[in-house]
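Below: the structure, in structure tokens.
Only one protein chain is missing; all other protein chains are in place.
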């Protein structure tokens, strides 16, 4: 029976009452990035934490310059530097408890190193001797993700699984400004919000996706404004202010841990180096723009604050520098050695056990290598 | 040279001034769905438009019941009914100019019919004699899209192309509440906002994606709140109020046409029928819930308003009903005839010209069919 | 992991449909191992559009059988994360063509995570995909997408053709420490067989083909939805004097060269039969590897009977596209029998 046919009996009614599923106001970010250094908020910051952050920043910068130098020398296949973004890398690592998980992208080896991972293991992918150089479960650091934003749903799934198991584990996932355009970003945030999964999404907005500036990537007031569309809080922070990033992340992690659900944090910064060593940044931006950001350097910012407050002196600076140099020296020594490779590894981990087909192929390669060896010996003797 | 090494010369500076790329406030939706019928706003509505909407709603309801009945009789392979959502379908069609494009999903054949498309052509996909039954360019109606939300980037690309050609064409794309979870939704809205493409995205939030209720689909205050994250306005409207939906859509279309960029409209409604004839809605919702929404029927709502204002009398109702019955009768007659099919069509449009491989395969099928025919004749003679 | 946890018998379970056997396999796997989680669109309250997950949410709760938001990459991507934390997710993709949004997650992560991490992060994920045509589905509801998965190293690809295998292979897939793409032939969902759920056969080893019908004249190599077609063709072929052997491949990855080649060497002739388009489809791989291994036993080239190289047709035309008994017999007739005389 159509409505028309029942028209006599029909009485229009108002719509079932509509209400927003959640109050949007607290989900919206502040109008400007949150800062601690150089503001009143710094009074509340823990001096020991600031010093820890400082030493890690100095170490991180040295790590970046050393990895870049080794790449020029052919010791890494490629290196996407995080110079200028160290505050974010370091704060992300320090905001987590040991049981928490970090989900880095290719640019975030420093965050892994700041978490305590051996830098040579962190750099395996970029050196090219294997894909992932560490045991993710041991360190609770997911493999560096190259396909952009595909690691975000992984973080959500892991955090959700932990919660289902009754573990109060938080996952922190890193993504770039460019990555926010990918569908996986959207799907991950939506799953996280619906499931109230304990995840913190940290967008390092460094102004560029390779050559593409933020204005060609989004028309949003800020990337943090995306959060309300998922029903999670969005926070905006000055990424070069290590104290601010740490405070915002630590709060988001705490919130997630106690069942408050996910948070989206946008950290505003700038990519000081080219995209990678293979990139030519002069094609798409001016030196002046880079210099303006260099002047807002995260290390100098923190160093200035600590010095002014008498928390850091020449000795402290020297100690930090020595620690960083030790890291660099170790990196040089170990990366200058050729890794020992076994071609049979190609077949070792494709499946839990080799298929008949892979067994055949392994035999073929082994025979080839033996023939090569025999040839080699033949030639040299 | 690291920052540490240049420390003496270094002077920390404040970050380059940050400002939102656009003002978020006007992009946020109202707190409740916009209504016209039963509110003061109705005074400003054009009576002729209301009558046109009314006749189309009555026609649309009849179209839905007839198509559903024909499906039960085996004349359509499947039918996703838009009963209860006719206001949105009809308003979408009427809000567009002839040169504009409509991008429907599988549930939106009524919108195409309300635009003037032959209902039999609109139903071709669901009848199963071919995929798309009409020439999209002739009618400026894209093929019904089955893979959810994949049609949204198409709408953006088309609108963008039109703008590049200097044509003031607008694209209106339809999507369901479930569809907003897909990555393509996100990517399409972002492209549209960055390109300021003349597109209107209309989310028909009918409360369900098959069996999944909105609360398992999103935690957002409303779906319209997603707009601010792309930098476009988000509008919330009562979908069962045809006058309100038309007003909001017409405004968004005008805005897009003059270069104002895209708008996201969320129209709140309810899917009265099961997902399709193949679905069993009793598995996931109560009859009481359905009845509550039936009481807020879009036709009755408008009929009540028009009658109260003396714009509609018994004759007007009868005329609308007769018009609807004529449509239904035509649909019955024509869909009860078996379509004439040519199996060779399988090969006709895979490529502009057939590949050698398809030529071979066509010959094979032709030979098979000739053999069948010969057998058939042999048997019957 | 034991398969013997106490569960209620399925109502009216013999004869059982393939869909029922699949449901039972999921239920037994979930009962046996709390790490097994089912997720997908409409798998909870509704029990899936094919009702394969019917009753699981009621029995194990919505955290074990979860209605997800509508986003396939998100479903598979979160399943990856769940597996990283030690769970064994079983993901349902609603239809073949709706698995494509998850393609990047499948190819770039699911298939590679174990290898990428030298075995540290295995992903025991089962991706269930209803596939193939013959059910009158409208566009995008009838794709045969197995070629894509076969071409992706690191995945196992299984597809049952019988009620018993539906149970056995799905249990095996879920038990596997490797990711498995589990292709369920839609048009066999309602095919019945007498099957005793009280005493389900042992979990099948992954990677074994099986001879469904012994014969001597030629071998039909097939799987999934085309098995019944081939068995029917083999019966019909007796009239022509051919005694056809029918091999059900069951596992497209890994491939059972031994069983297949033993058969072809015996018969000397073979036809590969599948619904998927011929060009670039599974049949090319199968014909090529059989020929490489059995060349001197072959009286004729290995032929292929497959779907045409066209987008899947609308329902009213699909019967012309699908390999049927006649098309199989025509191919058998082209196996150069003259040579025998």
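Worth pointing out:
Going by the order they are written in, the chains are A, B and C; count residues from 1 in each one.
Heads up, the rule we're going with is that a residue touches a chain if its C-beta (ideal position, glycine included) is under 8 Å from a C-beta of that chain, and two chains touch if they have at least 3 such contacts.
Since the structure is predicted, the reported quantities are computational estimates derived from the model, not experimental observations.
Looking at the complex as a whole, the chain kept out of the display touches A, B, C.
Touch with the chain omitted from the figure is made, among C:168, C:283 or C:315, by C:283. Of the candidate positions B:295, B:350 or B:365, contact with the unshown chain belongs to B:350.
Residue C:253 is the one among C:35, C:237 or C:253 that touches the chain missing from this view. For chain B, the residues touching the chain absent from view are 130-132, 135-138, 142-143, 147, 150, 152-162, 164-165, 171, 183-184, 186-188, 190-191, 194, 345, 348-352, 355-357.
Within the entire complex, the positions of chain C that touch the omitted partner chain are 73, 97, 100-101, 103-104, 107-108, 111-112, 115-116, 139-140, 147-148, 150-154, 253, 255, 276-277, 279-289, 291-292, 295, 298, 300-304, 308-311. Counting the whole complex, the residues of chain A in touch with the unshown chain are 77-78, 106, 125-131, 146-148, 178-179, 181-184, 209-212, 216-218, 278-279, 283-284, 339, 341, 343, 345-347, 350, 355, 357-358, 361, 365, 368-369.
We adopt the following convention: only the chains that are shown with their structure count from here on.
Distance between chain centres (mean CA atoms), chain A to chain B: 38 Å. Those residues of chain A in touch with two or more other chains are numbered 183-184, 186-187, 190, 194.
Counting partner chains per residue, chain C has residues 68-69, 71, 73-74, 101 touching two or more of them.
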